Structures are given as structure tokens and as C-alpha cells.
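For chain A:
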Amino acid sequence: MASNSKETSPTATEEPQASESHEGFTKPQNEDARPDPLDLPDALEFEQTFKVYRGGTIKHDELGFDTDTLLRIYRNMLLQRRFEERSLQMYRKQNISGFLHLYIGQEAVSTGAMQSIDVGEDTVITAYRDHGMGLAMGMDPNACMAELFGKKDGCSKGKGGSMHFFSKEKRMFGGHGIVGQHIPVGTGIAFAHKYRGDGKVCLTFFGDGAVGQGAMHEAANLAGLYDLPIVFVIENNEYAMGTAVHRAFADPDLCKQAVPYGMPASIVDGMDVFSVTKAMRDHVAMARQNQPSFVEVRTYRYQGHSVSDPANYRTKGELDQKKGEDAIIRLKSYLVQHDLSTNEALDDIDDEVKQQVLDAIDFAENSPLPDLEAIYEDVYTQDDYPFLA
Partner candidate 1 sequence: MAELQFREAIRAAMTEEMERDEDIFLIGEEVAEYDGAYKVSEGMLDQFGPKRVVDTPISENGFTGLGIGAAMNGLRPIVEMMTWNFSFVAFDQILNNAAKIRYMSGGQFSFPIVFRGPNGAAGQLGATHNTSVESFYAHIPGLKVVSPSTPNDSKGLLKASIRDNDPVLFLESERMYGLKGEVSDEEDYVLPLGQAHVVREGDAVTLVANGKDYYIALEVADRLAEDGHQAEVIDPRTIRPLDFDTIIASIKKTNRCVIIDESNPFASLSSEIAFQIQERAFDYLDAPVRRITAKDVPAPYAKNLMDYYMPQADDAYQACRDVMYL
Partner candidate 2 sequence: MAIPVDMPKLSDTMEEGVLVAWLADEGEQVSAGDVIAQVETDKATMDLEVFDDGVLLKKLVEEGDAVDIGALIAVLGDEGEDISSVLEEFGAGEGAANGEAEAAEAEATEAPDEAPATAERAPSGDGAAQQAPVPAGDEAPAADDGRIKASPLARRMASQNELDMATIDGSGPQGRIIKRDIEQALEAKEAAPAEEAPAAEEAPAAEEAAPAAEETEAKAPAYQRPGDVVSVDDEDLYEAVPLSQMRKTIARRLAESKFTAPHFYLTIDIDMEGTIAFRKQLNDLTKAQERPKVSFNDIITKACATALRKHPDVNSAYLEKEGEIRYYNQVHVGVAVAIDEGLVTPVIRHADRKGLSQIAAETREMAGRARERKLQPAEMEGATFTTSNLGMFGIEEFTAIINPPSACILAIGAIRDEPVVKNGEVVPGKRMKVTLSCDHRVVDGAVGSAFLNTLQQHLEEPMNLLL
């Protein structure tokens, strides 16, 4: 009787189970060691436990956060929130066009995740709801706002827009617009880390909707097959556009998608930045040992899918209930309750952040539009490419 049981409650100190090491990516043919597939077992049993990181269970000192770090985290989460609130206003004033997908409500996910990696060395790739991720990684809010305004000083020179924030410096490998199609790219980024042996990991974020895409499954299989240094982070905010998870998936426990690819997986309360930090650190530690894994972060977006979505699909009172678990309010209460700061000091930070966002809007407004000649720039590295007229 064959049995495959995988206990996946690793802590940072536990040695993750890296697969048997071999020189390359593809497993060797090795005919002798392979069991005969026709030698059938009596029954095939399978069991896997998924660790759960509940909110409110982890203290800041367990994570080694000092007061400065905590205030920096608080400030950053607020920055994401205020930045997006103003973005919405700017959209309504028609300074921003196209799609605008807001991250409001999910800030603990981006912020917590960034506490688990070495930003600027490790790599991150995410989907189109990318403003929060960019700001969490330390991208300049001025350049980000200018990008939304379609200006020359935007982080992508005004050529990307809301869904396409990139920063090579921060190793932010983008904002991507086609659901799930960036997940194989994340796998390739991780492949390059392993190929070079640089010890870096790639965090690949995507929404619950992307789990239905074949690309995710192909990417997960390759990562599992090649033992890549990657963490697949499912930001389950309950809705893929307007379709709730239970209406889209035969099994709504999305973390179980790790199973066929031989990976550990965890479930995390995404409304608590400490839980996210803890979970991500555990999984990043696995990745550093070339053990790919899944993290399902359960979170919630307050806004509709995009600015044109009134979100009528929510149940009555649902939004208010979720706002009661708001990650920023939770952190603020925690800081005050633990005498790490005061309401006044934290409100001062809020005021500073609000001003910072207003300054970003000023910057964006004053930034010039891209030059028309720029339309032919950045298509190719070749600088004399003969474009057709």
C-alpha cells in the first residue's frame, strides 16, 4: 500500500522538504528507480493538512517588529489606502482614464508579504490590482500617480497605466492585465533565480479568479516539477469580478489547488498584517530551499471590481461587516492598546500621508504628457527598428 501524507505546518526553523536534489531541472530518466506503474497498490490513500494562520493570534514581538517598523508598516498601509481613495476621486474628475481597480481593503496582504522578503533583491509579480503592491514595495507615489494620469514621469512613462506598474529597481515585475497569464512568467522569474543560484525567491500574486485559468495550473506543475523558489499567493477577495468563489469553483478551498502539484499550502487571514507576515515568512523560507508552495490569503475588497462596478452582488450588510475587520483599524487599535503609539500620533501620520498623496497629485498634474515620439520608444531594444508608417 502506497501512502502519500504531507504535513505542511512548517515554521521558519523547520527544515522544509526539498525534493531530492539533482543537477538540473528535469528529473533524470533513471529507469531502474522508477516503480512499475502497472504494479497497482490495493488502494491509493492521500492526506494533506493545511496550516491556518488566524487573525489576532500573532504578536508583533514574535515577528521582531520594533516600534519604528510598526509605524512604518502603518504608514505604508495608510499610504495605499489614501492613494487609492484619491485615485478614485481623480478618476471621477477625469484625470485618470481606462480601468481603475482598487485594492482598498487588501492592504495587509501586500504590506505583510513585503515583511517576508528582501525588497529590491527578491522578486514580485502580480495581477492588475497592483497599486497597493507597488506602494508596499516602496515605489514612488509621485511616479505611480503620474502613471495613472498617463504622464511622462509615470513609473512606466505613461505607457502602462493602472494595470501595469513596473519597477525594475524594486524588482516589481509588474502589474499584468490578463487574468492568470502572468503566473507562468512568475515561474520563469523563479526559474532564473534557481538557474543562477542567487538564493532569491519570487512571490507570485494572483486573485481567486486566476485559479480557474489553465496557465496557473501549468505554472504550478512546472514549479513543482522543477522545485522552483516561488510562493504562489492567492489573494482570495471572494469575488472574481462579480462571481463569488463558491459559484466559480467546485471546491472553494482554493489552497487545495497545491495538492496535485505536490506542494504545501496554507490559509491566512488577510485582514491582519501580522498573520500575513508570519505565513509569508514561513513560505518564503520554503522557497529559499527550492520548495514551491501556495498561500491562500482570505481578504476583501471594499470597492467594486473596477470603478464602474456598483458591486450589487454583495449580500446586505456584508461590506459593513468586513469593514469592521479592517486591517488598518485593527493595526491602529493594536498599536494604541499595546502603548506603542497614540491616537494623536497615528492621526498625525494619517495627515502626513494625506498630504503626501496630495503632493503626488500635484506632481502628476504638473508632469508633462509623453512626447509623441515616445510612442515608438521602448517597443524594441533595437533603436533603429524600421516601424511601418
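What we mean here is this: contacts are C-beta pairs under 8 Å (C-beta built on N, C-alpha and C of every residue); 3 or more make two chains touch, one makes a residue touch a chain; residues count from 1.
Inclusion criterion for the candidates: all candidates are chains of the complex that A comes from, given by their letters.
Predicted, not measured: the structure shown is a model, and the values here were computed from it.
Looking at chain A and the listed options 1 or 2, the chain it touches in this complex is number 1. The residues of chain A lying in touch with candidate 1 in their complex are 22-26, 28-29, 123, 125, 154-160, 164, 166-168, 173-174, 176-178, 181-193, 195-196, 214-215, 218-219, 221-222, 225-226, 377-382, 385-388.
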